[in-house]
Every structure is written in C-alpha cells, then in structure tokens.
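The complex appears here minus one protein chain, its other protein chains still in place.
Order as written gives the chain letters A, B and C; numbering starts at 1 within each chain.
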Amino acid sequence: MALSMDSDRLHEECGVFGIYDFDGNDVASTIYYGLFALQHRGQESCGIAVSDTKGPKGKVISQKGMGLVNEVFTQESFEGMKGDIGVGHVRYSTAGASTRENAQPLVLNYVKGTLGLAHNGNLINANELREDLAYTGAIFQTTIDSEVIAYHIARERLNTHTVEDAVCRAAKKLKGAFSLVVMSPRKLIGARDPFGFKPLCIGKRENAYILASETCALETIGAEFVRDVLPGEVVTITPEGMKSDTSLCLPREQEARCIFEYIYFARPDSRIDGVSVYAARIRAGRFLAIDSPVEADLVVGVPESGNAAALGYAMESGIPYGNAFVKNGYVGRTFIKPKQSSRESSVRIKLNVLSDAVRGKRVIMIDDSIVRGTTSGRIVRMLRESGAAEVHVRISSPPFLWPCYFGTDIPEQKQLIACSRTVEEIRQVIGADTLGYLKIDRLSEMSEGLPICKGCFTGKYPMEPPAEDIRGDFER
Amino acid sequence: MALSMDSDRLHEECGVFGIYDFDGNDVASTIYYGLFALQHRGQESCGIAVSDTKGPKGKVISQKGMGLVNEVFTQESFEGMKGDIGVGHVRYSTAGASTRENAQPLVLNYVKGTLGLAHNGNLINANELREDLAYTGAIFQTTIDSEVIAYHIARERLNTHTVEDAVCRAAKKLKGAFSLVVMSPRKLIGARDPFGFKPLCIGKRENAYILASETCALETIGAEFVRDVLPGEVVTITPEGMKSDTSLCLPREQEARCIFEYIYFARPDSRIDGVSVYAARIRAGRFLAIDSPVEADLVVGVPESGNAAALGYAMESGIPYGNAFVKNGYVGRTFIKPKQSSRESSVRIKLNVLSDAVRGKRVIMIDDSIVRGTTSGRIVRMLRESGAAEVHVRISSPPFLWPCYFGTDIPEQKQLIACSRTVEEIRQVIGADTLGYLKIDRLSEMSEGLPICKGCFTGKYPMEPPAEDIRGDFER
Amino acid sequence: MALSMDSDRLHEECGVFGIYDFDGNDVASTIYYGLFALQHRGQESCGIAVSDTKGPKGKVISQKGMGLVNEVFTQESFEGMKGDIGVGHVRYSTAGASTRENAQPLVLNYVKGTLGLAHNGNLINANELREDLAYTGAIFQTTIDSEVIAYHIARERLNTHTVEDAVCRAAKKLKGAFSLVVMSPRKLIGARDPFGFKPLCIGKRENAYILASETCALETIGAEFVRDVLPGEVVTITPEGMKSDTSLCLPREQEARCIFEYIYFARPDSRIDGVSVYAARIRAGRFLAIDSPVEADLVVGVPESGNAAALGYAMESGIPYGNAFVKNGYVGRTFIKPKQSSRESSVRIKLNVLSDAVRGKRVIMIDDSIVRGTTSGRIVRMLRESGAAEVHVRISSPPFLWPCYFGTDIPEQKQLIACSRTVEEIRQVIGADTLGYLKIDRLSEMSEGLPICKGCFTGKYPMEPPAEDIRGDFER
Partner (left out) sequence: MALSMDSDRLHEECGVFGIYDFDGNDVASTIYYGLFALQHRGQESCGIAVSDTKGPKGKVISQKGMGLVNEVFTQESFEGMKGDIGVGHVRYSTAGASTRENAQPLVLNYVKGTLGLAHNGNLINANELREDLAYTGAIFQTTIDSEVIAYHIARERLNTHTVEDAVCRAAKKLKGAFSLVVMSPRKLIGARDPFGFKPLCIGKRENAYILASETCALETIGAEFVRDVLPGEVVTITPEGMKSDTSLCLPREQEARCIFEYIYFARPDSRIDGVSVYAARIRAGRFLAIDSPVEADLVVGVPESGNAAALGYAMESGIPYGNAFVKNGYVGRTFIKPKQSSRESSVRIKLNVLSDAVRGKRVIMIDDSIVRGTTSGRIVRMLRESGAAEVHVRISSPPFLWPCYFGTDIPEQKQLIACSRTVEEIRQVIGADTLGYLKIDRLSEMSEGLPICKGCFTGKYPMEPPAEDIRGDFER
C-alpha cells in the first residue's frame, strides 16, 4: 500500500519528461508541472535541463537536486532557465547510489555539442558495457545507466549522420529496460526498449510536442495524448515533424510490459499502451471477487493504490464499498522519528482507522501487494483494534517470488514473505481471517491481453537474466 | 473541497495539544506526533514548549517556527527538549498577522514563574480587553489572543491561591471561542469556553494525561480517550489527579458547537463531544439524498472531505459510490507557480479526473461547501471534459451567508457567492446540471442533537457579535 | 586579543542604531549598513524594525534572527521594509539567554501605539524591577532588560503628555548602564544613563538624523557627526527639531564611562565623547613603553585590537613596529571543529605566525588584556616555535580582578588569572620573558581625563553593585 517512503514497499525507478516548443516558448515551467504529475515515480532527486534551439548551439542550463520537485525548485530556479526544448526527470534509485551526482537529467558535451538524457529502467548489461568502455579509456563520474547510454551515443555519433541514428545504434547494444528521452541542440528524441518494459507516451499542446512516462503528465499540463511510443521505437521530434525508427521492434507477442505499472506504479488516471490503469485495477478487484469470494459487510482499499481494486471487488460482489482509513497527507519524505520516541508507531502517524466505519463489520481489505508482510500485519491489527469483526485480505497481484532486473526495487528473496511461506502461513502472519491473491492467469485479462512481463511471479523473464546481482555498489 | 492551501476555502484557526507524564518521561516527541495528527487544523506555524517538573522551577524550553511540523522540527530539535510536561500548537492565522512572533505556544514568565499557553478559537472582546490592559500599562509583543488571556491569568493570579483559579477567573472575562491548554511548572490545565465552540478532549496513556483538540491525536499517539472537556469546564491535571471546575458551564441548551468541525474542519476519524465526525458526514450525505434526489450512475466526493458525505448519499440512494479524482499529494504548502507559466492551471496540478471512471456517466459530486464558487466551477468543468454525461452537485452544508466571529476564516460577504445569488444562479455559475445544499434544519440531526452554532448560515449567533470587524491589523 | 568568538575573551553586549529621515526615504538599508559597522559589538543576533511616519500610525515591520547581519538579512528582507524611521540592534548576550526571543529591537504595542527599542548596557536592578512589575500582573516574554524598560515607559506614559517624558521618568528608575534608542510612531529618542557607561552619538545626513553606538557607523553611512548624547541626557528627534532633556545628568566628575570601550570594545576609527579610540590606544602603548621598557628588535600587536597600542609602544620606544601574525579572516562564527579532529589546534587555524618576520628577533607582543591566560600562552609559544629569540608581553590594560555589572561579560573570578596569581606567576604561566601591564593611574590620561569606570580593576564601582549575581537564568 502506498504509504510514501515506506520501506515495506516496492519502488519505481524513475519518471521522464521531454518537450520541444516550436513556437519558442520557455518550457522549464511546463517540465516542472509535468514532473509534479510524475512525482510518484521517484522522490529521491529530480532535475530539469533546458536549451534554447535558437540560441548559441548546445548551451544547456540545468538544475538538479536531492528531494521532491517542490523542494528542489524555487521561483528563482526559473529565472535563468530560458529554453524552448528541455528534459526533466524524477528519480528513485535502484542502480546507482542515491547521491546528487546521480541525479538526472545527465547533461554532457560530446563531439557534436550537447546532450541531455533522462532515463527510466534498468539495463542488465550496464556493468559489462561500462567495463568495455573503461578498457578504451572512458571515465565515469556517476553510477547511473544514463552515463553508459550517453557514451554509446557519443561513440556511435562518430559514424552516423544524425543523432537519432546514433541513438538507434546505441540502443541495439543495451539489454534491459529503458524508456529514454534525449535532447540534442535541435531535436527531441524518445526511445523505448523492444520489450516495452517501461511506458513512454507522446503528447501535443499547440505547437509543442511532449514525451512523458505517463499520460497523467499530459493531462496535467493540458496537452492531448497523441500515441504511445512503441516498444522498440525511436521517435525524433523536430519542427519538420516526427520521425519514427522501428528497426528494433520485436514481434508483438515478444513484448513484455511491466505488469506492476498497472498494479501499483502508475497513477490510476494514466493509460499505458491503450489500457487504462484505473480500469485494469477495477478488473483485478473483480477477479478477486470471482476467484476469492467471501461473505462480508464492507470492501475497503488500503489508500491510495488499493482503492480502485476495492471498488472493482465491490462492484462484482455487491458488497458495499467504503473508506476505512484516514491517511495523513502531511507526513512527507522528510518525516523524522525523534530518538526520544519509543511508543509511537510511525504507521499510526501515517494511517488511522475510521472506527465508526468498520466497527462490528466484516471487512474485506484490498491491497496491491504484500512484500515483507509487516505493514499488512499492522493494518489488519489496526482494523481489529477498531472493532472490525472479521478482516479478509485480498491482494490485487500474485505473490512475489523472484527478483526484478528491469527497474523495480524488490527486496532480496529471503525478505519476501511469499518465498518461504504458503498463503495459509502468510494469512497467519498478517492475522487475517482469510487471504486471497490475484491468480497469475488473470494478469493477461487485467491488461486486456497486452503482452506483459510476469518475471517477479514466475521467475521466467523475457530475456536471460544476468548471472550475478547487478545492483551497483560504487559510491561516491 | 480540501485542496490544501487553496484560497477558495474556509480555514480552521488552530490545534492544541498538552501532555503531562507523571512517570517523568520526555514528552516533546509525543507532542510532535500529536501535532502531526492535528496538522490539518493549521499549517502556517507550529511550536512545542516543554518543562521538567522535577527540574529548576519553571524553566521552559520551546521551539517555534513558520511552516509545517515536518519543516520546523528536526532531529536536533529534540536533543535539548527535555521535559515531562509540555504543550504544542499548530496555527492558521485568523486574528493576528502570520508572523513568527505570533506563533504559539506563548511562553512567558509571570509572578509565579512560567506559563505556556496554546489557544484555539477567537475572542470577540480581545481588542476591548487589550485596550483595558493597555490603560494599565501593559505592553503587547504579539497580536494573538493568547497574550491577552495570559495577561488576565497573570493579573488574577495575584489574588488567587492557585493557577487554575486564576484561569477560571480569567476565563470569565473572555467572550468568544477558546479551547485552551495551559502549562504551569507543575500543572496542566485545559479550558473550554462555555459555548463549546471548539473541541477539546482528554486522553490517557499509561501514567500520562493528554489534552488535545481532537481524538485523532490521541489515537495517533496510542492513548485512550477519557472524555471531552465540557463546554465551560476548566480541568486541572496533576499527579494528585484531575480536578474539574464547572462554574462557567451554561445550561446544555445554550451550548453552541461550531458545526463546521463536523462538516469540514475535523478529521473524520475524530469524535467530538461523543459524536463521530465520520458518521455526521455520512448522515449529511443521506439527508442530501433524501432532500435533493436525482437519477444518476455514480456518486463521488471531492477529496478528501467530500468522501464521507458521498458515501452517505450512495448508501441512502442506492446509486454506486466511486472515486472520480486523483489528488496529487506532492503539491504542498510551498508549491510555487513559476512566472514563466501561463497555460498550466494549478487546479489540474492538484486534482485530476479519472476519465475512465466517469466517462458517459451521470455523476453526483459531493463537496462540503461552496465559498466563492470558482473552484467548484473548475471541477465541474473538468468532469465534463472527461466525459461525464451530467454533473449534479450536492453540498453537505447550507449556503454561507454571514461572517464567523469565533475562529473560522470566512471571506467577506461580497466574496461569498451565496450572498448575492440564488441557488439557481449559483448552479449556472458553477455549470452543474442540478445543485442542492444541505437544509439548515438537518444540522441538528447531523450532530445527533448536540446544540450547535449556525451563525454563518443564519446570522444568529449564540452571543452578541462585535459592532465592528475584529480581525486585527497590527503587523510587525 | 581579537580572535572572534574566542571564549578566552571579554565580550561587549550590544550595538544600537536609530534613524529618522525627514524626507521620507526608506531607512532599512541604511540601518543595515550601520549595523555592519557595529557588528563587532555583538555577533549573536541582530534585528531591524522600521515604521512609516506617514502611514497607518504605528505599523512596525521588523525582522530579527540569530547570527550576523550578513546571515540574517537577504535581498528579500528589504522588499517589504518600507519606513522612514527605524531602529537596529546587534547583540551579544550577557543578561538573557541567547535565543531568538531575546533578539532586539523589541517591538511592542502599548497604550499609545507602538514602540521599537534597542538597548546597550546592563541594568543592575532589572530583577528587582521585573519582580515589582510581576507583582502588578506583568508578563514577560523575554529575559532582556529592554522589556523591563519598555514596561516602565508604558506605565509612565499613562501619566505624561509625551513619550519622551515617559522615557525620562522611566530612566529615573533604571540603575546601571543603558544607551537606549526608542522609536515611537513619530519620534526617535535616544537616552544614555547618567554615568555614560556606554557610548551613544548623534549624526546627520542630509535631512536625516541618526543615533548610533559609535561614530564609525556614522562614517560608514556617510553621515556627519553632530555630537555625543550626554551621560544622563534624553534627546528627542522630530521634524520640528532636536529636543534635549538633561534632568538626569550628574555633575561631570561623577560620570563613569566604561574604559574598555577605549581599550578593546570600540572600533579604533570611532571617537567616544570626543576622545579618539585609536589615539587612546596609541597612548596606552606609549605608557607601556615608558613604564615597562625592555630592549627588543620588534614591536607587534596581537591582531586586531593590539595593533594601535603596539604602534604607540614603537613610537615611544623607537623600536620598529611590524606584523608578526596572519589572521585567517575566513574562520567565522560558524566554524565547526569536526569530531574526527584531534591534533589540529583551533588557534593555529585562526592565527599563524610570520616566521620570517620574527625569526631570531626579540619581540615585544602587545595585547589588550589577559583573561584566563590560555590564549596568550599559546600565542607566546607560537612565536617561540617560529624562532623568536625573546618574547616580551605588554598588556594595554591593568589586570582584571573584579566582576563587571554594567555590560561586560567577564568570567567569574576563579577563572581570571590575575585574581589568584602575581604578575610574575602570570608571566611564567604564559611563558613570556617579561610581562608588563598598563598602570591603573595611566587610565585617566589614556582617556584624556574623561571620568571613567575602573571597577573591573579596582572593585570600586560608580554605584553600589547588586548583592547577588544578576546574570539571569530564565531560559526558554
């Protein structure tokens, strides 16, 4: 469930945003609003880089910092940020330490001027590529994949006519998940890995084109959705139009979108590859009602991400949907736990139960996942203490059993409750009356038949996983 | 609706918290957690003051600052904050400018040592009392009512045996709303005005007693609810026990709780004077369904405060309840609107519509109030743009027509849409298909018969309002 | 010697500044510059308060904070600070804890509107006055003397026709040292205690009058010196002219200026009561050369305050004057000593010896005082390590033996090296070849015959000292 900064959570890696305004308007503030809409995808650091396509070639102005969009940018940030093309990024670190050096976008100078890169996803051959580069004399100032990608673009650019060709050639060498936004002095380029792990969409507002991780960012800035970037596609946006290179695309059935975008990561008001995230969650709830029915008085979601599935369960079962929790929106990223404190539980600070809503009731509580089980157990206990007669837990995803190599920060297997326990044992641990998970074979229906990656449930990945753990440990 | 920091909103004045741990444990961190739970009552400034009842008499350590609890206090804040008795405060300014000088608790030295005061409410005779004091040589370093109250306690203390007697005597001179927490070197005192405008409750955790504006603060710190402070009561907490002085209490029927605590201010997981805020809102929704029925496909609340009434409407009408909105929890108090920006609407940043939930549907949208009408109009428009077939607005309070003198920050009458327009005209302004308000005569039922103040709807107040506007203009 | 923030130092209490521009120009920035020039008088906190004499009566805008002028004020500070009359203050705390609450100017509302007060000096009957006030119901929000003074002005104002009369009457009740600047809605008032412990002067720039602790502040803002406020005088500045009340003045021979202003506190480019601080120090050096001659090759001052006396010694003795030290100007107030560190001496960070200037030389080192002796010892050792053949220490003041009750922060007697040791013993402790102090009977000559207070050397004070230590311990 979505208690921000909760350690008992899965985490997304990043959100990306790019824009090119052909009318020459400054874009920094639009990127800022767009990043607000993508903030749920990463809260550790963020950054904006802009350039003026009509100014001195390749002069890039950027600002990056640790913290939320709200914390990093001030009114003054925008005073010097003149430019009609730009990229933005929000980050949660899976690969690369959590330091300011690793904040994105990566801004660099290369043989043809400047580049700005923002990247979402995880490469599984980054270490290998990094080592190859090192053996030709490369130096690395960050531990993020974007730097490896940038090097490859820079090298391919020596032998290509255009930057987009260099991006295509570089992309061929990358294994893993990448949704990439690249800004060159006169072009905005978007690229998505052939499996389409991570989302990337195209929008338009008047004479400006936008690339963004999710459609909710388009709605927030008042842009209309044009289409998704295809898995494997490289799109190049210039005033002359939008060009597409689909040479990396795979047959559709080999695509493998990350199902967790639908289950939990993406905002419910986004659509990914044509499928509504909200509707997918409603469907997951309906499937739970069909596959794991139980008699009860009330269906509630653990806020925020459990709400849609709870509503789906209620619709399907006919059991009333309601709210059982009050979430404290003021408990932010920087919440500290004073050393004095011993008796106060930080879960209680973030979430309280509406006793009057649940007292005496048989409650079905829908959450999106169980990772370690500790938070789920605490919430079940809170419901009981508030007078719930029964607590039936339904999870809108199958149990996690395997690591993710493509950008989701899943704890190691020994910490995953489902790796060492049966569903019945988990039920006992969290103290629920009954417990039901979404069935794996419901996932395809959930995503309306879109090919998805189920690796974290099945251990079968769309590509050979790396032999060793690839999470970097180089720290500055 | 509850977009934080929205100018088109009503605002609460303050939240108060006090604790005395007879076992001598440090209380600063508990106050900190308690203030988190009360943060919705004031986001402009906050403060904590503690004292060690076993240390040098009346040494008080305090920290105050502008901003959220999260922003003002750091790990270091608590290092020096040793003390087993303390008070805390969160503030939104109605009287007194929004400056650090006006932050509470007020800490002072007087004839008998030190006092710490935290106050919620608005006195209507503060200027008069202030003037009287000035004519005896008093000096004022703030513009908050607490300073006036403190002066009166200090003066009465010259002729009383105990500080609680001084508080009682001082309270007799105060006209208006006050829920007060006072800390003296060895006593924790709570006082509530005879009308009971603002809430104040008593809790207990092991050997510690707590006073708090709302019961949700008790639950957050794991304390159990003992009882509410009675309207007009002064309670004195010492290791010897809890003493009550009810000499100011009025006959029950003269009490006049602020109905807006139930409608919007209080957290739904609080109970005030025995009445669940959540249940009161459910009832309000039910009354709307009875009194303003309409055929529709979906009932939704404007988050967060409209949700419970929406659920009540759905229960009563049988029309399904659902969610139509995604609220961006990352848009905080310090959100800036870059000057560059022109086309982005800040409402869109804060709230987006779940198109897939409302497309093609006849939607009943429940909000707690309409102040100026601008925000309501924008939300109705967003629903239509997202494909809602019809939008029926229902408001879980009657129309505002009159000023509040007791602590609610209602804009002047010319800005109140209901002062100059009929309900039909308001409907047109906000662009709804139909519009219905809660009927005034439903308010008593809503609060389970508790005597309430309806002044802002009727212009009839429980006490004579002041001749002139009392909102102070002395600024530092 | 003047290593800033050194604990082995005497500290001044405060600097005050006031200005009234009859042409209506904003004065906040001028106060800011003036406070820069007075920063040496207090580095703990500072503040500015301004008012517009042509605006709404008595509206005061103020900003205060912990730290240097440089740290507290930013470009934005001045945006809202409109006003043609104002007061400023820099503070080092002797009485009253070092907290933001105690920062000055004190801004308050009283029976006749508003007052702004800035105070330098120490009252010896503050506790007594405070207690008297408390017994009439006063409350105290700070522990600074200014609050006590303000109360008395407010009370006297009830029975006087003008604020200046109230200031005069209040001043009669104050025992001790005070140089006071008071701003009322239409008047700027300066007052100095009858002994004239602390300086206060009057300046003029075009159509603006200025009050300041030292003349260096006048020069900094480009104002011309008009005259000093007399000991015991109250001056009132209005557009109608400057009025003087000398009813508190004592016969000249009873005056008792603090000699430490000349020895160390004041800036050498200031003149106090007609006597140049620089010239006084030169004289002190000459007297040392006459009274404590020694054969040597070089005279050096411990920077900055020892330099002028060293020059005087050199002039009188004919021994060349030079520099022996490099002071690191970047070691500021916020210098931290990392816990890791063990071998680095913080004296070395602040001060290094110019080995090439002292190697093989017999050095006379002039300092303004020896408090505990530790710093002096370290500097003597540094000179020897750098190759000085002999180190002769001369101190431009007599030995401290007694406490100061009037605003100088002298450590308690057991920490004063001169209280328990003979001059010869001190010489051994600090490792000097010879040691000489200024003779007490030279002090009058040093100040050109101005009556001075020599209490800290003789134990004989111009007024009866308080029975107990008056340093407050009320902390917030």
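What to note about this one:
Basically, contacts are C-beta pairs under 8 Å (C-beta built on N, C-alpha and C of every residue); 3 or more make two chains touch, one makes a residue touch a chain.
All figures in this text were calculated on a predicted structure; none of them were measured in a lab.
The missing chain, though absent from the view, touches A, C when the full complex is examined.
Of the listed residues A:Ala37, A:Val87 or A:Leu106, the one in contact with the hidden chain in the full complex is A:Leu106. Taking the complete complex into account, C:Leu354 is the one of C:Leu354, C:Cys419 or C:Ile440 that touches the chain left out. Contact residues of chain A toward the unshown chain are 49, 56, 58-62, 101, 106-111, 114-115, 134-143, 147, 150-151, 154-155, 157-158, 473-476. As for the chain not pictured, it touches chain C at residues 4, 26, 28-30, 32-33, 36-37, 39-40, 43, 68-71, 73-75, 77-79, 81, 205, 216, 219-222, 267-269, 271, 276, 278-279, 304, 307-308, 311, 315, 320-323, 326, 328-332, 334-336, 338-341, 343-345, 348-349, 352-357.
Quick note on the criterion: only the chains that are shown with their structure count from here on.
Where touching is counted per the definition, chain A and chain B have no chain in common. Put simply, the chain farthest from chain C by mean CA position is A. Centroids of chain A and chain B (each the mean of its C-alpha atoms) stand 37 Å apart. Each chain gets a centre from the mean of its Cα atoms; for chain A and chain C, those two points are 60 Å apart. Shared interface positions of chain B, i.e. residues touching 2 or more other chains, are not present.
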